[in-house]
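Only one protein chain is missing; all other protein chains are in place.
A, B and C label the chains in the order they appear, each numbered from 1.
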Amino acid sequence: MLTKKFDPLKKKIFQVLDHEGNIVDEKLVPKIDDETLLKMYKTMLLGRVADTKALQYQRQGRMLTYAPIKGQEAAQVAPVAALEKKDWMVPAFREMAGMMYKGASLEKLYLYWYGNEEGNHFDEELRILPISVPIASQVNHAAGVAYAAKYKGDKEVALVFVGDGGTSHGEFHEGLNFAAVTESPLVVVIQNNQWAISTPREAQTKAQNLASKAIGYGIPGILVDGNDPLAMYAAVKEARQNALDGQGPTLIEALTYRLGPHTTSDDPTIYRDDKELKHWEARDPIIRFKKYLIDKKLLTEEEDEKLQKEYNDYSNKTFKKVEKSGLVPLDDVFNYTYETLPKDLQKQLSDYKTYLESEGK
Amino acid sequence: MLTKKFDPLKKKIFQVLDHEGNIVDEKLVPKIDDETLLKMYKTMLLGRVADTKALQYQRQGRMLTYAPIKGQEAAQVAPVAALEKKDWMVPAFREMAGMMYKGASLEKLYLYWYGNEEGNHFDEELRILPISVPIASQVNHAAGVAYAAKYKGDKEVALVFVGDGGTSHGEFHEGLNFAAVTESPLVVVIQNNQWAISTPREAQTKAQNLASKAIGYGIPGILVDGNDPLAMYAAVKEARQNALDGQGPTLIEALTYRLGPHTTSDDPTIYRDDKELKHWEARDPIIRFKKYLIDKKLLTEEEDEKLQKEYNDYSNKTFKKVEKSGLVPLDDVFNYTYETLPKDLQKQLSDYKTYLESEGK
Amino acid sequence: MAVETILSAINKTLFEQMEKDDSIVVFGEDVGFEGGVFRATKGLQQKFGKKRSFDSPLAESAIIGGAIGMAVNGLKPVVEIQFSGFMFPGYNQIVTHAARYRNRTRGLHTVPMVIRMPYGGGIRALEHHSESLETLFASIPGLKVVIPSTPYDAKGLLTSAIQDPDPVIFMEPKRLYRAFKQELPDKEIKVQIGKAKTLKKGDDITVVAWGSLVREAEKAIKGLEDEGINVELIDLRTIQPYDKEAIAESVKKTGRLLVVHEAVKSFGPGAEIISMINEEAFLYLEAPPTRLTGFVITIPLPKGEHHFIITPEQIRSKIKELMAF
Partner (left out) sequence: MAVETILSAINKTLFEQMEKDDSIVVFGEDVGFEGGVFRATKGLQQKFGKKRSFDSPLAESAIIGGAIGMAVNGLKPVVEIQFSGFMFPGYNQIVTHAARYRNRTRGLHTVPMVIRMPYGGGIRALEHHSESLETLFASIPGLKVVIPSTPYDAKGLLTSAIQDPDPVIFMEPKRLYRAFKQELPDKEIKVQIGKAKTLKKGDDITVVAWGSLVREAEKAIKGLEDEGINVELIDLRTIQPYDKEAIAESVKKTGRLLVVHEAVKSFGPGAEIISMINEEAFLYLEAPPTRLTGFVITIPLPKGEHHFIITPEQIRSKIKELMAF
């Protein structure tokens, strides 16, 4: 058991690929077929490119507030890669690449950040819950999804993401506790990217690490190098199996870093220094994973460059399509309040239409 | 450090007096002067008697809903005894004996359970916060009180009580985390009386014990025999000193038992069996403490009997006085909504008075 | 047919619906083994097992947030908040999620669920056990809010709530829990959400009430006909979306409106109804539409609660005042 071997109280960090992309210990390498390895890498890379582009669109005034994922690609893609199709993904809001691995289209995700609710309307069989803005509240949803999975006897788990900031929230506590005591099949990944907006990890909690919070719920916890896709994959795979075996949740702290701003409204130069950034840039999950795949002969530099171009074009094409979607129709902002529009809302809508007509709009 | 010696992860329970009232280990006995020892015992006994009487009054239809403390006297009196006068006490709602040690009069406490807000109006210098019904929410108040104490440089701590049920609540998590990260002088006592109404401790959390939740906040935790007044005193004394030394909060789990019903509206025979009750009756904190004091020649059986009678009479006298207090005057239910009654409320009040007059009332 | 109180009707309905629909789960604090502090869920765990009826940890966000997740994944949670005054820690989940999931996902994920809670004063209880908080739910788009005042409506509305595709807040007037009995059919009955019930026809003044105050209003109007005042009494039953037509039609006939509620006056539910009447029946008004409500204070502890609780005499007095306008 990895969670036994890497006891968070002993501050051990589970790592398979070191910062340079070399295997730390062959015995720890999880079994992942080549196709999956490549899909993981490609999704991380697409995430990276699409993220860079989104920031550009925003700076050009074409995209709305956007929450970048740069630097966190491994921490979110690898966990999803360790899932089965029927498992549920419950995102926070900074999981664009993870959501894409689960099957969400870039178009939907861009649409969301473009300011359109349709961006949260994924295909039903993808089993992705919507982006959840109220911090940590999604942990309770995930606990409920997991409870229902167990209830129905379906061999499925829920994977939920939460940030380091989110671990301070009461919703985190209640959700983890609920899932633990009901032994629901839940895997919790904390993307500890060291910051909650301008608030550093140390200002969130005096706990020596976030994985050790697992003890309060009587569940296993593990501290993982979150920029190491192999370690993240292995940790989630084990947690998933435990969950299915009726052991309840596992708490996985992914040590990673937000290389970009909190959102496009944020200026991180105010609160963090360049040295820290440099330190983490050297630990970039993509560089590391690429090296591993090239060593493994699954990828060449040329293929990688081609992929980058491809994703660049794809992002551009996709965003242009999104831009064409324009405004949300009036009916849509009313129609999903209830299954059936109550009379009063019908009247509000029709009165408004009458007004618009009277104004010649 | 007791919290080092008694590591909750090793399931060690700190005990000084065993169930029979014998010293387990002389080295562990805290220094308490005789006067304090006697005051502790007397307050526990008064608590016990006043509690028994309150239940009777309620059964006679004279008292309203009341939350008994029977069996938990040591867990609440000893922590308060370990405080200084200027320290703050932040109760939950089941701390009648603890509040009396802090200086609250039985009259006030009866008045509260009699259904009168004046029962929460203690002398200012007693530094007792009001009874707090929304479970665990008081933990945040205590964190704030403690922060202010530190802010002002006053050498004072806050002591807060919470139940085993309360530890599942988000408010518990947020309050402990806030106090820990701000290194505020707070002492947290969980009265783990094994039940939250009809919900057993095991249904609250999968954590092996509640003291281990301390790890999630990076603070010391300790599991204490809550029916052992000497152990509780020692644990709180150490925690208090740590708090004043700038070490922040300590989490103390007092293992105790609610021998009575949850409240007078509750029927515990529905959900718990006689064997459990018997088990804990044998661990009654009062029997144990009395034996210790008699051995120490601080008390005799005769004096104890006299005290019981005295407290019986005192309870009766006090409650009769409370009963005479009658109903709350109309003005009082308006006057404390704001410092100054807003015009609108003045009007509501005067209109109502006019109505009452018109009805000849 | 069986004779039921509101409380036993709720219990029976839960049995009936759980029997019929495997996806229903019932949980909350003390809800499982002992069947809730009021025993509304008594026997469910014994009958349907711990999986379907259980004691949750003491954590309202987990109860409601957990229910949301369960609803997304195909269950139909019917959860209990022990007293409405303790819904606040779960309010974040109600407002920011339960009410919005359908809209947020444009219909992909919906959260059909019922949140039951006893509410209201007059039972001489501790702090936070007596509030009337319907405004805090009714003002949130995406929620439905229901309050029965009879065993029949309790059964019929709870059945409708459970079968509703949207989240329903089901507020139970605990003062009436065991106050009186009614004969109820043993089979499923439904009362449509959104429909008020006219309890008494009358031409002079419309009185709108819900929950326990319906019973007080009934007492209040007894004998008024002999004094020449013919009251039309409406039990609103659904607070949102509420039955504007029923009230407006009535007021068009009577020209007078009194709304009676225990919730505090300012920014309370009566304000909504009065504004609506201004919109729908302004020209019919013969007296100012008026509210008789809780004072804008914290509902007092038992020894002062009588100042707060609305009596039939007060209702009658207000009716006469309006008739004399």
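We adopt the following convention: a contact is a pair of C-beta atoms (placed from the backbone, for glycine too) under 8 Å apart; a residue touches a chain by one contact, two chains touch by 3 or more.
Since this is a predicted model, take the numbers as computed values, not measurements.
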Selected from A:Asn22, A:Ser198, A:Thr300 or A:Thr340 as touching the chain missing from the view: A:Ser198
Option touching the unshown chain, where C:Pro57, C:Pro77 or C:Gly142 are the choices: C:Gly142
Hidden-chain contact residue, picked from the options B:Gln58, B:Asn120, B:Ser168 or B:Asn242: B:Asn120
Of B:Gly47, B:Pro79, B:Gly115 or B:Gly170, the one touching the omitted chain in the full complex: B:Gly170
Residues belonging to chain C that touch the chain removed from view: 61, 85, 88-89, 91-92, 95-96, 99-100, 103-104, 127-128, 135-136, 138-139, 141-142, 240, 264, 266-272, 274-275, 278-279, 282, 285, 287-291, 296-298
Residue ranges of chain B at the interface with the undisplayed chain: 88, 90, 117-118, 120-122, 124, 129-130, 132-134, 137, 139-149, 151-152, 158, 170-171, 173-175, 177-178, 181-182, 332, 336-339, 342-345
Residues belonging to chain A that touch the chain removed from view: 64-65, 114-117, 133-137, 165-166, 168-171, 196-199, 203-205, 265-266, 270-271, 325-330, 332-334, 337, 344-345, 348-349, 352, 355, 358-359
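In this section, only the chains that are shown with their structure count from here on.
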Averaged-CA centre spacing for the pair chain C and chain B, given as whole angstrom: 36
Interchain centroid distance [CA atoms averaged], chain A/chain C, Å: 40
Separation of chain A from chain B, taking each centre as the mean of its C-alpha atoms, in whole Å: 44
Chain C: positions in contact with at least two other chains: 54, 57, 59, 61-62, 89
Multi-partner residues of chain A (each touching 2 or more other chains): 170-171, 173-174, 177, 181
